[in-house]
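Before we start, here is the structure in question, set down as structure tokens.
Missing here is one protein chain; the remaining ones are kept as they sit in the complex.
We just call them A, B and C in the order they show up, numbering each chain from 1.
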Amino acid sequence: MDAQSLIARRIAQELRDGMLVNLGIGIPTLVANFVPEGIHVFFQSENGLIGTGPVPEPGMVLPWLTDAGGKPVTALPGACAFDSAMSFGLIRGGHLDITVLGGLQVDQRGLLANWMVPGKMVPGMGGAMDLVAGAKRVIVAMQHTAKGRPKIVRECALPLTSNRPVDLVVTELAVIGFPDGQATLLETQEGVAVEDVIATTEAELAFAPELTKPTLPRAASGAASFPPVGDAK
Amino acid sequence: MDAQSLIARRIAQELRDGMLVNLGIGIPTLVANFVPEGIHVFFQSENGLIGTGPVPEPGMVLPWLTDAGGKPVTALPGACAFDSAMSFGLIRGGHLDITVLGGLQVDQRGLLANWMVPGKMVPGMGGAMDLVAGAKRVIVAMQHTAKGRPKIVRECALPLTSNRPVDLVVTELAVIGFPDGQATLLETQEGVAVEDVIATTEAELAFAPELTKPTLPRAASGAASFPPVGDAK
Amino acid sequence: MRTIKLEDAVAMIPIGATLMVGGFMGVGTPEPLVDELVRQQKGDLTVIANDTAAPGIGIGKLITARLLRRVIVSHIGLNPDTQQQMLAGELQVDLVPQGTLAERIRAGGFGLGGILTATGIGTIAEEGKQKIAVDGRDYLLEPALRAHFALVHAFIADYLGNLQYALTARNFNPLMAMAADTVIVQAENIVPVGVVAPDHVVTPAPVVDYLIAKG
Partner (left out) sequence: MRTIKLEDAVAMIPIGATLMVGGFMGVGTPEPLVDELVRQQKGDLTVIANDTAAPGIGIGKLITARLLRRVIVSHIGLNPDTQQQMLAGELQVDLVPQGTLAERIRAGGFGLGGILTATGIGTIAEEGKQKIAVDGRDYLLEPALRAHFALVHAFIADYLGNLQYALTARNFNPLMAMAADTVIVQAENIVPVGVVAPDHVVTPAPVVDYLIAKG
């Protein structure tokens, strides 16, 4: 299984019956492919729909029914449509159980940067700031490193998306949470050693009790020697 | 024609084609009976409908379709229904061309009191404060006096509905406006002498140029001798 | 969303809870829920609603049964019982301009801290409230409202909980369906998924917690 699918599959295990879930573009979109059997999840598309269905058959495209990227989709039975104020009322008002977003950097305390790289990429925050500020649970789906550099860092060099910490970061190597405001390794993906996670993480990691403690002392892992970030993908 | 109909008929002359109009209970409701021919006016009922129709035939009552007092009405073709936030968005947002309300007192500067008599009648302001604050034009429909006492006063003794002056007061005797913040007699109803209006008005009145000036000097009219108000109907 | 028996739904509501109750002069009030509150004698309640209707109608039944400690409403003029309990000091009545009440409830459900409205400025409704100037104009800051439970009346609910309302029975119902910790819906009609077109749904299913089962 490729890295992206590994991440999406693990995040899908966080879904529960009846939840309202918003999936960002990129890896988060793949989560919909791994919904556990027997549960019904409402997927919200922030352009104004709950109940987005798969891509339509040829000849069945309706120009007034797309995903947030403008690509044609279908609607499932029981779908509902609404305006952008309602869409973000659902997000900001605490009705959204989970938002799954991509990330550029996540810091030690769980703060996320995912919407701009000054001078290089300024797409606008779109709905990201509302999603992180408003969702009941924020899950970041991202590769553990970008071009060999860690994305889980001591402090974000990139502009923050919110002052509200995320709840979970899932990468192809690990699952990291932030109990008591401290980045904590909760699980490693199958076949990944704790040491591999430490070696590719700049942030100081705490460890969940059920994890085997690393054999290398943290100071020896060389995390501090990573080059400064700023052009993460 | 009775006093109430006289008032309603005169107010109906303020209506223009395509206007959105809210009619309060009491005399204002009667305005709908005098809409000039050939114009289409949208009547809003603040409980959530534009396009209220007359009382239904026996056997045709729908419990989910009433006026703001809970009385069954019908809906005209082209009617639309909405929630209370939209209803007051139309009012507060400047979309309502005219609101016609009853009044307990209107003062010299056009300030209206119409929602409570302390210790006696505390029904709640309902939509009155929003209507006066938000409508493009506020027209008060009321009898000129209550139990012989003037309702157009120097200063309202009753709690104000808004700090925004009304635009027009129509009584069975007169039409009074507030150009430059000063109560001004614009018209008298048919057969009413300017002196009759002055005699039953406590507020100092200015006079529209086209009106015959009163022969009695203002000080001699005795307006200052009216007893204090406070239990106006 | 789960279906639930009327009595079990009301049994969840503790004495002293804050409830939002839909309806405008009783139109669009979920009467079976009100009746069951009276039957189970749930007292000491705070009710947020447009009005207290009239004796024997909607929220008026809760007033007459003396189950309310406080009401936050825009109008009580057609219920003499409310006035009498208020004057006797047995019921706290907070009067709020109707448009302000609607927006404060919406703000509670939409995650906004409050609203900025010119309504009430220069009247006794401004007492004790913060004034905020925006672009040179004054507004009252009116804080958001939320409740423990919303009792919502719908015309149609589908099996998932998508709601549609009927004409003037809509009023505060869709706003309250967003603004409470637990949302209980009584629907006139319950229909299979797909019967309501996506564009006609007013309240999206995921905000509904409980739908009262048909008897």
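Observations on the structure shown:
Here is the rule we go by: a residue touches a chain if its C-beta (ideal position, glycine included) is under 8 Å from a C-beta of that chain, and two chains touch if they have at least 3 such contacts.
Keep in mind that what you see is a predicted model, and the values were worked out from it rather than measured.
Within the full complex, the chain left out of the display is in contact with A, B, C. The hidden chain makes contact, of the residues C:Thr29, C:Thr46 or C:Thr117, with C:Thr117.
The missing chain, though absent from the display, is touched by one residue of A:Val35, A:Leu76, A:Met129 or A:Ala206; that residue is A:Met129. When the omitted chain is restored, the residue from A:Met1, A:Leu62 or A:Ala193 that touches it is A:Leu62. Across B:Phe42, B:Trp115 or B:Phe178, the single residue that touches the chain missing here is B:Phe42.
Residues 103, 107, 110-118, 132, 134-135, 137, 139, 141, 143-144, 155, 164-167, 170, 198-200 are the ones on chain C that touch the missing chain. Panel shows chain B; residues 18-20, 42, 49-51, 75, 77-82, 85-86, 88-95, 134 of it touch the chain omitted from the view. Taking the whole complex into account, chain A touches the unshown chain at residues 45-49, 62-66, 68-70, 75, 81-85, 87-89, 91-92, 121-130, 133-134, 159-164.
Here is the rule we use: only the chains that are shown with their structure count from here on.
Ranked by how far their CA centres sit from the centre of chain A, the chains are topped by B. When each chain is reduced to the mean of its CA atoms, the one lying nearest the mean of all protein CA atoms is C. Chain A and chain B have centres, each the mean of its CA atoms, that are 57 Å apart.
Rounded to whole angstrom units, the spacing between the C-alpha centres of chain B and chain C is 30.
The centroid of the Cα atoms in chain A and the matching centroid in chain C are 36 Å apart.
Counting partner chains per residue, chain B has no residue touching two or more of them. Annotation for chain C: residues 106 touch two or more other chains.
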